[in-house]
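Please find one structure pasted underneath; my questions will follow.
Shown here is a partial selection of chains from the complex, left in place.
Letters A and B name the chains as they come in the text, with residue numbers starting at 1 for each one.
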Amino acid sequence: MYNIAILGASGYTGAELIRLISGHSSMQIKALGGNSKAGQSMAEVFPHLRHLDLPALVTIDDIDFSQIDLCFCALPHKTSQEVIAKLPADLKIVDLSADFRLRDPEAYKKWYGNDHAALDQQKEAVYGLTEFYREEIKAARLVAGTGCNAATGQFALRPLIAAGLIDLDDIIMDLKCAVSGAGRSLKENLLHAELSEGYHAYAIGGTHRHLGEFDQEFSAVAGRPVKVQFTPHLVPANRGILATCYVKGDALAIHGELEKVYADEPFIEVLPLGEAPSTRHIRGSNFCHVGVVQDRIDGRAIVVAALDNLTKGSSGQALQNANLMLDIAETEGLMMAPLFP
Amino acid sequence: MYNIAILGASGYTGAELIRLISGHSSMQIKALGGNSKAGQSMAEVFPHLRHLDLPALVTIDDIDFSQIDLCFCALPHKTSQEVIAKLPADLKIVDLSADFRLRDPEAYKKWYGNDHAALDQQKEAVYGLTEFYREEIKAARLVAGTGCNAATGQFALRPLIAAGLIDLDDIIMDLKCAVSGAGRSLKENLLHAELSEGYHAYAIGGTHRHLGEFDQEFSAVAGRPVKVQFTPHLVPANRGILATCYVKGDALAIHGELEKVYADEPFIEVLPLGEAPSTRHIRGSNFCHVGVVQDRIDGRAIVVAALDNLTKGSSGQALQNANLMLDIAETEGLMMAPLFP
């Protein structure tokens, strides 16, 4: 039984980690850190977890990390790097924030606006897109979970860019994100009365921070700079990301490549050619559905990927990585079926 | 490994059974029956289950029941009794329909409008409210799953009626049900455009069929006729039932009795006195949360129960019963945490 700590346990990704680990056969939660709600029980903070026998929330300073085998950091961006810089240097860590996703400190500063406060840790961090960094993750001490949008887009496009199957200069990704991706922060536009029954584009024109990840990863696999066009939309649903990608390439070849690359992946389902996924069919699960459709215009294809932002997009992915780091079966605790309806 | 058949696998309770059984350590799905969609794969009927290796849907006649250890019937009311009458007489069955809930054929006819077509089976059927019929269920061949509303109301009130703690002639139950309780039937008022952003009372005035169960069970435990007032409401959510029960009695005594009765129950959580549950905290799980609050008027209390209609209200309850019938741990496959947010 591995002892687990979760820092930032009062947010949505923290709660999702607890939900997943509660069904895991070889992990037990030993410490829950959450400075702002320290002293509260999880039954107060998240009544849906009241049936579980969980430690109360404590401040991070009050955690004895010598007892911990692996620590999930579900802290806000920027806070995460400050906290992780002070954690024991041999502690296995899966970070769910954006702090260690970008390898280049300059790129980090460009997208996040500040100098990185944990450059040493940044250097050793492995990018946590499991399906493409599996071996590195097994050997890693610090894994940086990918952005939820970044994961979705990469599941759709990364193999196609790597294989040279699509025009690298004309990739458009139109994302539709559910609201839990914005976290539990108190903002007017996240109120039910504001959001329900309406939807809109945001961070439009190429200003969303997850573009830093797309640029880094797509350029790396292409061996040359790749800049995609990316417009996220906020839709009135709680969980789910749908990435509709418009590419120039042959749909049949694209579909074949995705089927080949994901053939043995336990969580990536490639739909039959011509079918497109729905977020309702992956909710609450670690699965990602990918579909390919030929457009009526020759030489154009639409690739659509769907996943649950809190599961495969963050906490499920984090657990998948933790399994690898602890040499547990990769799918342990993650095979639950989606919740529908 | 027990071999399981599910009849009526193309409805919501059928899909929910498959979701739950997919995480069960000692059951495997051997046959899926669904006459109207026979020949289709489950990936077509329920794309969220496409990652599972499931048999295709077949007609019920095409199932070889000699290989089946236990059969779940998730068929529509009335169809269920006709089908079950023809199944092998020694086949263990958990029926999710309303057909075998009422012991008195007259009561059945009063509430459902037709003569019962399987009187022999009706006689041997055990009422499936696990927490109160545990021993009978262990020994049963045919268990009749309770109505989802009936289960919710009984979790709130049954111990209080049994203990004589409330006025039996003045019980009012105001239920708020989510829409999946109405099943996958094509009705105008179940369309998203009709239901979303609105709510209303239905079957108002005491015409809802689940009253047959309340009358039967509450009268049995009271040892005299008990008739409750019951008004269900349809609210724009997918899963969940919230029963707000207005009773005359002492809140402290009521709370104490519920705590005592449910002390060892794995799925019934009694909240601290003065707290009331929310459906959002049990979604997708087999848990039922019960709360008690003292009203400002002396001698009156409000008892509120919340559960997921598809899980604890039907398919989860059914699996709990099946576990007992097969001498498996009662909680096997059912301890997943709720999905929030």
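Here is the rule we go by: contacts are C-beta pairs under 8 Å (C-beta built on N, C-alpha and C of every residue); 3 or more make two chains touch, one makes a residue touch a chain.
Here the structure is a predicted model, which is why all the values come from computation and not from measurement.
Participant: May I ask how many copies the whole complex comprises, since the file places only 2 of them?
Facilitator: All together, the file's complex is an assembly of 4 copies.
Rule of thumb we're sticking to: only the chains that are shown with their structure count from here on.
Participant: With chain centres taken as the means of their Cα atoms, state the distance from chain A to chain B in Å.
Facilitator: Each chain reduced to its C-alpha mean, chain A and chain B end up 36 Å apart.
Participant: Which residues of chain B touch chain A once you look at their complex with the stated criterion?
Facilitator: Its residues touching chain A are 12, 15, 18-19, 22-23, 46-52, 180, 196-197, 238-239, 269, 277-278, 280-285, 287, 289, 310, 335-341.
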